[in-house]
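A single protein chain has been omitted from the complex, and every remaining protein chain is retained in its original position.
Going in written order, the chains are labelled A, B and C, and every chain counts its residues from 1.
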Amino acid sequence: MATFSRDIQVHFSDTDPAGIIFYPRYFEMTSGLIEDWFADALGHPFNAMHQGMEHGVPTISLDISFSAASRIADRLRLTLAVERLGKSSITLDITAICGDEERFKMRQVLVYAALGGKVRPKPLPAQLRARMEPFLTTESAKDS
Amino acid sequence: MATFSRDIQVHFSDTDPAGIIFYPRYFEMTSGLIEDWFADALGHPFNAMHQGMEHGVPTISLDISFSAASRIADRLRLTLAVERLGKSSITLDITAICGDEERFKMRQVLVYAALGGKVRPKPLPAQLRARMEPFLTTESAKDS
Amino acid sequence: MATFSRDIQVHFSDTDPAGIIFYPRYFEMTSGLIEDWFADALGHPFNAMHQGMEHGVPTISLDISFSAASRIADRLRLTLAVERLGKSSITLDITAICGDEERFKMRQVLVYAALGGKVRPKPLPAQLRARMEPFLTTESAKDS
Partner (left out) sequence: MATFSRDIQVHFSDTDPAGIIFYPRYFEMTSGLIEDWFADALGHPFNAMHQGMEHGVPTISLDISFSAASRIADRLRLTLAVERLGKSSITLDITAICGDEERFKMRQVLVYAALGGKVRPKPLPAQLRARMEPFLTTESAKDS
């Protein structure tokens, strides 16, 4: 099983007057992580999907639990794996740690979709699906 | 039962190259909604909580479902109610609509806490709790 | 001479651990101000310009002086006027005050341009130009 990781440093500007990270920043970080995964690991950069094919992977739901606060100068490691591949949907597990302390745990569901006008789910292209499979957390998750 | 609402317009800068709102912007909007609720409806502005009392209401978890995409110039109405009040925790229901179309539905759990050093949950002050009660979605939610 | 104004409240999330506004937030505010001016006062909303006409008004330069720090809960009034209209360029004067205290003063130059591929300046459409003229700070500025 493969995972995809990225290290990010918490900057001054990510934190609020309490010295704690302003949590919407986390979603910018995880959005960047997913984008880099598509470009660097899956060979499907967002801009190619959008421009050439009018497709994208909008998020349809997410849930997140924050375990401990992040502060300025913390170096976070974000890691992504695939929990489940549906016909069109991609369920991701994303975690952030700082050293060995967990900071958050997130499940995020994307859907492969045509974007012109109304968002319409489309079957995941076979090649993209094949490149995602090594990132599945369990074999059983594939049969769906 | 009371609710707290705020209208927000989607700007060009909130949207991505697909013309669809970049969802981390939603969390900035709901964070502002919660902040305004504390200041305008509860009489507990964030800056007073932080500066005078070293307390705050960090988010410990949230889950959100996106029902339809928002686009430039959409005018969203965000509405907040309280689903449950625990000893220290506050569970919020937040929805966004555009006209009569739902855009997202979120449940967000905050915890009243001391912020110096490690985040430590503290009992909700009686006055703050009393001011939140009118926003409870059901009477039954109070007994916890 | 007309001006275009908008009131914006500084939120917790706009400020850094020093309790002072994180200045990049100002540019999101002024970007929104300019966008609202195009949509509400000039009748040329950004989305129509982009989608129908493949035109836009990218910024080519700006300079800003910060006079005093903004803090949480400050209510800022942003005001825009036009200093000069060139063939393709629009020079804006933007100021922010809180009560009667100036917070910043900015000059920002936009250029009307075709956006497909490389950005190419185009003459300001006559109607758009005519609608901008009432916002000119001096009559003399028109002859350029």
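Keep in mind that, in the parts below, contacts are C-beta pairs under 8 Å (C-beta built on N, C-alpha and C of every residue); 3 or more make two chains touch, one makes a residue touch a chain.
Predicted model, so just to flag it, every value in this text is computed and none were measured.
> Out of C:Phe22, C:Tyr112 or C:Phe135, point to the residue that touches the absent chain in the complete complex.
Final answer for the missing-chain contact: C:Phe22.
> Among B:Ile8, B:Ala39, B:Val57 or B:Ile72, which residue is in contact with the omitted chain in the full complex?
B:Ile72
> Would you mind spotting which of A:Phe4, A:Phe22 or A:Phe46 touches the chain that isn't drawn?
A:Phe46
> Against the chain that's been left off, what residues of chain B make contact? List them.
Residue positions of chain B that touch the missing chain: 12-13, 15-19, 22, 24, 72.
> Residues on chain A that touch the omitted chain in the whole complex?
The list for chain A reads 11-13, 19, 28, 31-32, 35, 39, 45-47, 71-73.
> Touching the hidden chain in the full complex, which residues of chain C are there? Just list them.
Counting over the whole complex, chain C touches the hidden chain at residues 17-20, 22-24, 27-28, 31, 47, 50, 56, 58-66, 68-69, 115, 118-119.
Basically, only the chains that are shown with their structure count from here on.
> Between 0 and 180 degrees and rounded to the nearest 5, what angle rotates chain A's CA atoms onto those of chain B?
That pair's rotation angle lands at 180 degrees.
> Quick one: compare the interface residues of chain A with those of chain C and tell me same or different, with half as the dividing line.
Same; most numbers are used by both chain A and chain C.
> Please tell me the distance, in whole Å, between the geometric centres of chain B and chain C computed from their C-alpha atoms.
Result: the chain centres lie 30 Å from each other.
> Between chain A and chain B, tell me the centre distance in angstrom, where each centre is the average of that chain's C-alpha atoms.
23
> Need the CA-centroid distance for the pair chain A / chain C, whole Å please.
Here chain A and chain C have centroids separated by 34 Å.
> Got the chain A residues that touch at least 2 other chains?
17-19, 22, 24
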